[in-house]
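Of the protein chains in this complex, one is absent; all others appear in place.
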Amino acid sequence: MTQSRETVELGPADRAPELVPLNAIFATDFVQILVPVTTADTMTEVAAAVAHHVEGKRVRALPYEKVVIHNGRVVPAEMTVADAGFAPLDHIAVEYLVPKGVS
Amino acid sequence: MTLLKREEWQGFVRDVDWTPTYVDYEAIYPEWHCGTGKVPREAWQGWEESYKVSYPEYVATQREKESSTYAVKAALQRSNTFQDLDEGWKSATKMHFGGVALVEYAAVIGELKMARFGLNGSWRNMATFGQLDEMRHAQITTFFGHEFVGQDAQYDWTQKTFHTNDWVPIALRNLFDGMMVAPNVVDLAIELPFTFETGFTNLQFIALSADALESGDVNFANMISSIQTDEARHSQQGGPTMEILVEHDPVRAQWVIDKSFWGSARAFAALTGPAMDYYTPLEHRKQSYREFMEEWIIDQYIHTIEDYGLKKPWYWDEFITGLDTWHHGLHMGLWYWRPTVWWRPKAGVSKDERAWLASKYPNWENVYGDKWDVMIDQVNANNVAATLPETLPWLCSTCHLPCCNATPSRNGEWKVRTWQLDYDGKKYHFCTNACRQIFWKDRDNVNHETLIDRFLAGQIQPMDVGGILNYMGMTPDAMGDDPDYGAWTRDYIGRAVEGIAAATVQGATQ
Amino acid sequence: MNSVVGPILRMGDQIEEVIAAIRDDNPDQDIEVVDRGSYVRIQGHDRIRVTQNTLRGYLGADYEIRSFGTMMSSFVGRVVNNSDEIVWENIKRTASPEGVLAHD
Partner (left out) sequence: MTEQVRKPRARRTFSAFGEIRKMPSEYEIVTHGQNWTTRQNRTSAFEQNPSSAPNMWFKTYRDNSALQAHDWEQFRDPDQYTYRTYVNAQAESELKVHGVLEEYSAAGSAAALAPGWVETLATLYTPSRYPVHGFQQIEAYIGHMAPTSYVTNAAGLATADFLRRVTTIAYRTRELQLAQPSSDIGTDHERRVWETHPGWQPARKAVESVLATYDWGEAFTALNLVLLPTLDDVLSRQFGEIARDNGDELTWLLHGFLDADNQRRNRWSIALAEFAITQQPTSASAIDKWVARWSPIADAAAQGLATILAETPEIPRNADAVTAGAKAAREGLLRGILAPAEAVAKVSAP
């Protein structure tokens, strides 16, 4: 096939969501778990996906916002997996954002 | 007139090495199988077992052992002992039969390797007895497990376990292939007879027999303690090999010990730990797993390796800290992922049991109590479904067991941490720092696909719980479940329930 | 260096007799017994022994020392045996465990 076809380099946002399996630990849970997310998921959705397996099942649900920590940094809630640059098999932690003064 | 004493003639049985000339020595004793390494070939001439046995003594003594073990079995077969045993204890035996029978057979294959490639005639003779012993253990364990197949389908896993891709046998095959069959015979003699048989099997075969006897399972106690009498003899292959290796290559000796000790410690935390501290009925527990570990491993085994001139392994602090956590985390994992095991794991966390756990493990409530409390509340809210898994635990790339080891933080909080490694373009995860270190040092050998890797590579289809159970060979009649949810939850009925997922509580139908 | 050595015997009918025999054969030692139900630790220090003759005194004239193997599920130290006795000793040693070979 030699016919030339114009190809456009697509950005992450243009592609169909791809599966990104992650290694996740939820708060004080006892075990690392496998949690599949997609490149289109926001951190809020990622945190919920992880919490689904643990929160209220092994770890008491707390009425606080949950944040995703990747490579030691909290990733903004609205950022997507693609934008945050999560690669398959990356590790994330999901923690409650406990207000100061609460223990 | 009586027969000549063994000491008069056994030297001839032991003196059977010769110098080959028609074929190169290397062709008969390939370095890859023999692993002499830095040890000069002639050093092996000094190999001598201290606890000696001859063929006629062997068959006479083993006949006595076999007839008494089978006699106890026959006597108890006519009683109702089995029906009267606690479900938890039965689970300990199912775990044992399925987790041990074919491991004994792997040891047959390993002993045969030493019987062929061992570097001294008397070593090869000892291994010849060793393979017979292991054949006995494989057969007796298989046969005793078979007896219960008709009463409980989970005993089918006595023979079946290692033919499946269940995560437990994957982990154990990975460990035992790597320490019992695949290594060169020098490493093998230190990993199997020395580390495993003078160290860890004491825990499962002698220490556990104390719990078995207390639990009323005389037959099982008798079988496992009889098995260990063979180990006590043929494990003597380890000592002389160790002495020679330590003299010529102590660094290698230390590494081989360290690696196999760690792998064994991980596996026993998964199998022996829960059996002792959770499945054995509270009133029948002789000591805690930690106490048995202190008695058999820390006092006895470590003393032994120090006497041979080696040191405690480099990861000693991590190991000691793990005595308070590994098996508790693994127990929770075995319970939570109970559809994947061939026994009925009992949670074992009633108030009395928790009081016992807290007395033996002062941090237990702090690390595990809160999680069990959430699960108890779910069960009491009639929502057992919330205690069933919908994803896989992450499995360690070295030990293949769930990554579930909490460690303390400076602020006193116990948390599971991540231990990662980027190697050859791939990211690996581990349960502990030492598993990561072992992987790195031994990366070409231990680097093997975990169940997670297989799942993500699409080898398991369909990619859901049903597909995974099917891949694991799990069938409905053998699938594990808690034998009695009420036993450990009824103490807490009526307490205020907060922080369990509200939606699932409302939607509960169980 | 003074360290614990000795056999660990599994459940059985002859434990008391064996303990008595070991005490007889080691008159200078205070033999300690730790009973854990299905197994019993019998321990002395540095070096203890038991002989076929003494065992026969307790277990019958036809008792053969090789049968000790049916009871001993583990041991502490190094075990050295011959047709007449079994010895448990410190692992650290200098001497050869058994006599010279017959043809040396």
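By letter and in written order, the chains are A, B and C; residue numbering begins at 1 in each of them.
The working rule: a contact is a pair of C-beta atoms (placed from the backbone, for glycine too) under 8 Å apart; a residue touches a chain by one contact, two chains touch by 3 or more.
For clarity, every value in this text was computed on a predicted model and none was experimentally measured.
Enquirer: Given the contact definition stated above, which residue among B:43, B:76, B:132 or B:465 touches the chain not shown here?
Expert: The one listed residue touching the chain not shown is B:132.
Enquirer: Identify the residue among B:102, B:189, B:434 or B:500 that touches the chain left out of the display.
Expert: B:102
Enquirer: Pick out which of B:52, B:90 or B:124 touches the chain that's been left out of the picture.
Expert: Among B:52, B:90 or B:124, only B:124 touches the chain that is not shown.
Enquirer: Residues on subunit B that touch the omitted chain in the whole complex?
Expert: So the residues of subunit B touching the unseen chain are 1-4, 8-13, 15-16, 18-23, 27-28, 32, 54-56, 58-60, 62-63, 66, 70, 101-102, 105-106, 108-109, 112-113, 115-116, 121, 124-125, 127-129, 131-132, 135-136, 138-140, 142-143, 146, 149-151, 153, 156, 158-160, 162-163, 169-170, 173-174, 177-178, 181-182, 444-448.
The rule is short, and it goes like this: only the chains that are shown with their structure count from here on.
Enquirer: Taking each chain's centre as the mean position of its Cα atoms, how many Å separate subunit B from subunit C?
Expert: Chain centroid spacing, subunit B to subunit C, equals 29 Å.
Enquirer: Starting from the mean Cα coordinates of subunit A and subunit B, work out the distance between those two points in Å.
Expert: 36
Enquirer: Provide the list of subunit C residues touching at least two other chains, using ranges where the numbers run on.
Expert: There are none in subunit C.
Enquirer: Note the residues in subunit A that touch 2 or more other chains, in rising order.
Expert: Subunit A, residues with two or more chain partners: not present.
Enquirer: Once bound in the complex, which stretches of subunit C touch subunit B?
Expert: Subunit C residues touching subunit B: 3, 8, 10-11, 36-39, 64, 66-67, 69-76, 78-83, 90-92, 96-99, 101-104.
Enquirer: In the complex, go through subunit B and note every residue touching subunit C.
Expert: 5-9, 11-12, 14-15, 48, 50-53, 57, 60-61, 64-65, 68, 198, 202, 205-207, 209-210, 212-214, 221-222, 225-226, 228-229, 231-233, 236, 239, 286-287, 300, 303-304, 307-308
Enquirer: Mind pulling up the subunit B residues that touch subunit A in the complex?
Expert: Checking each residue of subunit B against subunit A gives 329, 332-333, 336, 367-368, 370-371, 373-375, 378, 386-387, 389-394, 402-404, 406, 413-418, 420, 426-427, 429, 452, 455-456, 498-502, 504-505.
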